[in-house]
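Here the complex is missing one protein chain, while the rest keep their positions.
By written order: A and B. Residues from 1 in each chain.
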Amino acid sequence: MRLTLRRRAATAHDLPVPIVLLVYAILLAGALIMILPFLWMASTACKPPVELNKVPVTFLPENPVCGENLGLLYDTSPHFNRYLLNSAIVTIGRTLGQLVTCSLAAYGFARFKFPGRGLIFALCLALLMVPFQAILIPEFMLIRKLGWLNTFRALIVPGTFSAFALFLLRQAFLQIPVEIEEAAIIDGANPLRVLWYVTLPLSAPALAAFAVITVQAAWNDFLYPLVVSNSPDTRVVTIGIALLQGERRTPYNLLMMGSFLATVPMLVLFTALQRYFIAGIAMGGVKR
Amino acid sequence: MNPESRLPALAARALSWLGPTPLSRRKALWGLALIAPNTLGLFFFFGIPVLMAFSTSVQEWNAIKPPHFVGLDNFERLISDDKFAQALTNTLKLIGLTVPLEVLLALGVAVLLNLPLRGRNLLRTAYFLPVVTSTVAASVVWTSILQPRYGIVSRLLEPVGLGETKWLVEPGLVLIPIAAVAIWQRLGFDMIIFLAGLQSIPGVLYEAAVIDGAGRWERFRHVTLPMLSPTTFLVMVLAIINAFQIFDQVYIMTLRTVPGGVGGSATTLTYYLYRRAFTHSEFGYASAIALVLFALILAVTAFQLTVQRYWVYYESEEG
Partner (left out) sequence: MNTRKVALLLVVLLSLVLALPAQAQDEPVIKPLPCEEPGKLTMWVWDEAWAAIIGDSIEAWKAEYCPGAEVDLQVQPWGQYWDLLKTNAAGGELPDVFNMSQPFFFFYADNDVVLDLQPYWDEFGVDTSIWGSGLVGPYRWGEAGDLYAAPVNWDTIAIFYNKDLFDAASLAYPAADWTWDDFAEYAAALTDPEAGVWGAAVYAEYQAGYPNWIAATGETPVVDAARTDCTLDNPGSLEALNFLKGLLDAGYMPTVSEAGGASPDDAFNLFASGKLAMVAGGSWKLPTALAELTFNWDIVQLPKNPETGRSRSIVHAVGYVASARTANPDLAANLILYLASDEGQVFFAEGGAVAPANPSPAIQQMWIDSFGQTDVNIQAFVDATVDSQGVTVFDEIWDVMNTELVVKIFDLGMSVEDAVAETCVVINAELP
């Protein structure tokens, strides 16, 4: 059984033109500030070594050598594709894992009363309040005790649990009227079916937000993978990029080429998930 | 047919602790089962290290020699430590500088980017970029832009006489660029959450408001904002928790001048505890700082959780 909620967008058609232009001006100015470092990143990825350390920074290479830098990147870091693959494995594993555990838990906290609910939720949230630098060594020792050093398990399993995702999804579930779910319950659905067929589809925007943020966090994770799994087989791309830097060498062109390659999947994903952030989506009909 | 009547007395008492009625007990069991995987996982993989770290706060440990118990010495030292006080003040200043602006700007951008404007997807991607841009790139660009006299910001500010300002070096000023970069980096993240929240506001409410003759601004005030309040609450809580722990921006923005700022002027609590741990090998003291930081964040979050009933509107009653 699937339910729908039709939504209508607030229309901009009734906005006066000067206001629309003002809005555009503000948004574009802001957008420029947002993308400036990315522009530098993209242009530096194509710069020859001579142009790298100009003072002040330049945003357009005089002599673009994108192809050469790409080749140079793979010469310097022959396993770069392997690192991208490892990052993908870890990211997908973590995101799917969190999707399962955190949506179950969020649903439990949102819809079910049980003793200690407030306390347990608060304790979960409390884990967000300790900076990673403080638990770096105990975390390392725990993974080591489990015998998980330099494995994919260490990279994926702890990352399948999240207090942030729990919070995000719980807030989203609480915004859905209970009556809709109760209709399903009366029809005899157990909580899992309700979650799957009713609640999750209605939380699509929140799930999209969850997906974007979780994927991004997993993909850009650096310190934790470095500490527990920096063997070449399990190395992720953030570390691969950091290794391009030596004590005395900062080859910005290679660093930025690597970073650019690592950023592209994130942008692709974000663009793909944009459709869930569009008001006015009419979602299917009632099906049995 | 009452299932409880067949169970031994102790089990019956345990079950009754779950709830007064069989239905409530079943719901309670379901609830516990649903939260179990995530909760147990969190407690095991993160709760245990957190407890280990906190237990180190009453010890002296340099990571190599065995730790030894020193009672509350670390906390006594915290009280009279000028650098800790400075890190605390810097952190509080950063929270003040970042959280309100960040939340308001993200909300504004999300609302504007929720309008059916052309090129909206491209703009949204632009605002999301800082979240995924390499921190090295951000560091290089922002440091260069802020360079006195030659950087873009300095040249823009020259007419008002601020062209020679040394943003990253002057102790009184260094928190401003750090706050700006922190906002810059997190805006996209908050925006995404706000966008998701905006989608979940049922269109019928807007339609009803229009029928009632509400204008754009009134619709925003009386439909959007209240219905968005759970999301706003989420964003604010997360923003404050995050701002208390600002580290990356301090690290990347002061790396090329004086790490942590001249005289510790850019040092935050997390940065301070990191330095005490890994530079000075004082892991016990660092854990004490972490514990105090945790207590602070907990207190502020608990406060937010308690007052949420006065302004946050949940569509469904909890539970």
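Throughout what follows, a residue touches a chain if its C-beta (ideal position, glycine included) is under 8 Å from a C-beta of that chain, and two chains touch if they have at least 3 such contacts.
Everything numeric here is computed off the predicted structure, so don't read it as measured data.
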Quiz item: Which of B:Gln59, B:Thr143 or B:Ser200 touches the chain that is not shown?
Solution: B:Thr143
Quiz item: Hey, which subunit B residues sit against the chain that's not shown?
Solution: 62-65, 143-144, 147-150, 166, 169-170, 256-260, 262-263, 278-281, 283
Practice problem: Could I get the residues of subunit A that touch the absent chain, sorted low to high? | Solution: 49-50, 53-56, 76-77, 136-137, 140-141, 144, 149, 223, 226-227, 230-231, 239, 242-250
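By definition in this document, only the chains that are shown with their structure count from here on.
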Quiz prompt | Of all residues in subunit B, those that touch subunit A in their complex | solution = 17-19, 24, 27-39, 41-43, 45-50, 52-53, 56, 63, 109, 112-117, 121, 123-134, 136-138, 140-142, 144-145, 147, 150-152, 184, 187-189, 192-193, 195-200, 202-204, 206-207, 216, 219, 227, 230-231, 233-234, 237-238, 241, 244-245, 247, 270, 273-274, 277-278, 283, 286-287, 289-290, 293-294, 297-298, 301-302, 305, 314-319
Self-check item: Contacting residues of subunit A [partner subunit B, same complex]
Solution: 5-12, 14-15, 20, 23-24, 26-28, 30-31, 33-38, 40-41, 44, 55-57, 100-102, 104-105, 107-115, 117, 120, 122-131, 133-135, 137-139, 141-142, 157-158, 160-164, 166-168, 171-172, 174-178, 191, 202-206, 208-209, 212-213, 216, 219-220, 241, 252, 255-256, 259, 262-263, 266-267, 270-271, 274, 276-281
